[in-house]
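For this view, one protein chain was removed and the others were kept in their places.
Then we have chain A:
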Amino acid sequence: MTQTVKLILEDGTSIEGESFGAFTSAAGEVVFSTAMTGYPENLTDPSFAGQILVLTTPMVGNYGVPGEDLYESISKIFESDKIHIAGLVVTYYSEEHSHWNAAKSLGDWLKEYNIPGICGVDTRMLTKKLREKGAMLGKIVAEDDVPLHDPNLDNLVAQVSPAGIRHYGSGQHKIVLVDCGTKTNIIRCFLERDVELIRVPWDYDFTTLDYDGLFLSNGPGDPKMCEATIQHLQKALQQDKPIFGICLGSQLMGLAAGGDTFKLKYGHRSHNQPVKLTGTQHCYITSQNHGFAVDTATLPAEWDMLFENLNDGTCEGIKHKTKPFFSTQFHPEAAGGPQDTEFLFDDFLKSVVEYKNR
């Protein structure tokens, strides 16, 4: 028997729908994603921590959820070891699923992590509202009401970052991955490229480590919360070892360099964001999930914008004019989404080799 739940927004909007997943209440920041595939990847992306995710693709759950196969001690398919979203909002939840590698339904999976879902919602109406008014706080209410809660006031990175150091692989390039909530596909991308990976917590002083290259991961929330990371990073920027940052990592690089970041009205969450490599005719379709961005105007003189968003002109990555430091606001590791910029991992490792051979 279906149970009714409500989605309530901070502007007073109240939408009734049917419950799926856990029948429970939850609050968070309501954001929308226009990606058409990849809910197992999206839901486990730590960057979504604290957010109630609205999907514009209407039919969700069609291919179920795969089993937890492991690859080098990390999940083969998921982007972390749990669901990170606070709640899920869809038009049509397909309870019956069909796929050769499905182990369970989306609803059962949400139940496992006690995450509520609401279906039967006009997500286009909701998306237009978020587009016009900006991302809003909201809550899914089952039986007991919960207060609204702004996750951007929390240090979300501290919540999703691991407690200790972990080592992966035994390749010849030693890369430190500063984990602010990394997606596991970033780890997979490195392990496919002859890398020994040292995964450290967000506030770990990695400058004490011996490494060839530094990587700054994606993660949730406001980058300015990560003061410790920024401080360590500033030290690294004094040196010449290659640095690569993705998403939150890009914003952290911008802040450490002396620039500023700002909150986008409703963010970029989709698999179809077009970016252009500055000064060229080369364009790429990218996967994105972020609510904050580097303010290009505030970048110091020795830094350039590396990529630009073709739709709204926002910064999609920065680059040091002389040193091997660069970043992307988008996700070259994809998962989910287009894989067209995975070559950036190769570019990074090339600069690592150059650094080592210098």
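Rule of thumb we're sticking to: a contact is a pair of C-beta atoms (placed from the backbone, for glycine too) under 8 Å apart; a residue touches a chain by one contact, two chains touch by 3 or more; residues count from 1.
The working rule: contacts and distances are computed from a predicted model.
Remark: of the listed names "carbamoyl-phosphate synthase (ammonia)", "Endospore germination permease", "Cell division ATP-binding protein FtsE" or "Two-component system, LytT family, sensor kinase", the one matching the undisplayed chain in UniProt is "carbamoyl-phosphate synthase (ammonia)". Taking the complete complex into account, A:Leu310 is the one of A:Ile165, A:Ala228 or A:Leu310 that touches the chain left out. The residue touching the chain not shown here, chosen from A:Ser94, A:Asn218 or A:Thr261, is A:Ser94. Listed by residue number, the positions of chain A touching the unshown chain are 15, 32, 34-38, 40-41, 56-59, 62-63, 66, 77, 91-92, 94, 96-101, 120, 122-125, 127-128, 131, 270-274, 276, 281-283, 285, 310-312, 334-340.
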